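Have a look at the structure below, then the notes.
The other protein chains are all here in position, but one chain of the complex has been omitted.
Here is subunit A:
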Amino acid sequence: MLKYIIPTVMLMPLTWLSKGNMIWINSTTHSLLISLTSLLLMNQFSDNSLNFSLVFFSDSLSTPLLILTMWLLPLMLMASQHHLSKESLTRKKLYITMLILLQLFLIMTFTAMELIFFYILFEATLVPTLIIITRWGNQTERLNAGLYFLFYTLAGSLPLLVALVYLQNITGSLNFLILQYWVQPLSNSWSNVFMWLACMMAFMVKMPLYGLHLWLPKAHVEAPIAGSMVLAAILLKLGGYGMLRVTMFLNPLTEFMAYPFIMLSLWGMIMTSSICLRQTDLKSLIAYSSVSHMALVIVAILIQTPWSYMGATALMIAHGLTSSMLFCLANSNYERIHSRTMILARGLQTFLPLMATWWLLASLTNLALPPTINLIGELFVVMSTFSWSNITIILMGLNMVITALYSLYMLITTQRGKYTHHINNISPSFTRENAIMSLHILPLLLLSLNPKIILGPLY
């Protein structure tokens, strides 16, 4: 694991010591190289996990998430170049340092073997994200957004700390290798119920669960592009990953405790999709669609069947790439027109046809078009929830319809129709932007050829 951590840490001196015109080139190239080395993680020797040391490990659940994290850093750096071009050099370096720090914490989180280590890093990822949102966001509301983001997550995860310390006292070790063998069925008592809640709430807030999702639209909309990308693609998946790990020792209480959360997620999935239909702000629409997709993941994790676990992991990877790409597209719009309102920038297909292709592909993957991995994830989840309870298929079907509706609504409003007069002189798509889009969509499309690598440990 040090073979990833040390290069990532060394990216920081690289940025600080580079000359002004080389910081972007250096950091992007080197982070791209690091992301290519992350593919080595795929070489899993056993069905269990690839243990690097007593501190770090990776198994087939964390591997795709790790690769996604490391793949996203060069893309974030490429996407941030334009809006940082007017800042001073120190500010640019600070920004890149924040991103690298976030990357570092995320790598360590996904490979943490000890649960307290995982918790510390889980909280640590909040700090660089908060700094990015509140310092480099666009509008005054970013203070509010940062506050919501920070305190929702902190309040949710404090009980988790208590529960983990209690568990440490009881079991003597929170190491995954050992915990697997310690697992005893949790009886249905009040204290166990609270322990279940304490363990799960942090991740529910992070996912986010429908009732606790208020921080997400604010944070996504006010964050700068790299902040939105990393939030949508990775930080939400931290919640999913944490839930998948923690449910290991919470059985069989989960079957009983999960009901309210499954209901909330099923209902919330449809509610947030419907809200998307009424959104006028482009980033807000993508943020609410994230909530909707993540609600599917929550349902899948809580019903705990092999198919649903596979669907959840596939959906997490697919959504990470799609959502990040949609945010990049919305940002390319914003940089030209300086407004996030959808109706003020219409008919872009006539002006930027290649960008329209990326819009089309992103919208199609967002609505889970076959044979993309989005569909595989959603299909697995739909099938497993159907077998869990037949009625859920109505809700799932309705959600897929509404998802298709708002994805196409977004596509048609921004790309088709008569163009407005004030977009007459927008600059054509930069190669950098096209590179970002293709680097997002290429893994997505290639994975549909071999989806088994993202299907997680139960494949």
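Quick note on the criterion: contacts are C-beta pairs under 8 Å (C-beta built on N, C-alpha and C of every residue); 3 or more make two chains touch, one makes a residue touch a chain; residues count from 1.
By definition in this document, contacts and distances are computed from a predicted model.
Here one chain is missing from view; checked against "General transcription and DNA repair factor IIH subunit TFB4", "FAD-dependent oxidoreductase domain-containing protein 1", "U6 snRNA-associated Sm-like protein LSm3" or "Beta-hexosaminidase", UniProt names that protein "FAD-dependent oxidoreductase domain-containing protein 1".
From the options A:420, A:434 or A:448, the residue with contact to the chain not on display is A:420. Interface note for the absent chain: among A:46, A:140, A:390 or A:431, the touching residue is A:140.
Residue A:344 is the one among A:55, A:344, A:369 or A:458 that touches the chain not shown.
Think of the hidden chain as still there; on subunit A it touches residues 134-135, 138-141, 143-144, 146-147, 150, 278-280, 337-339, 341-347, 418-427.
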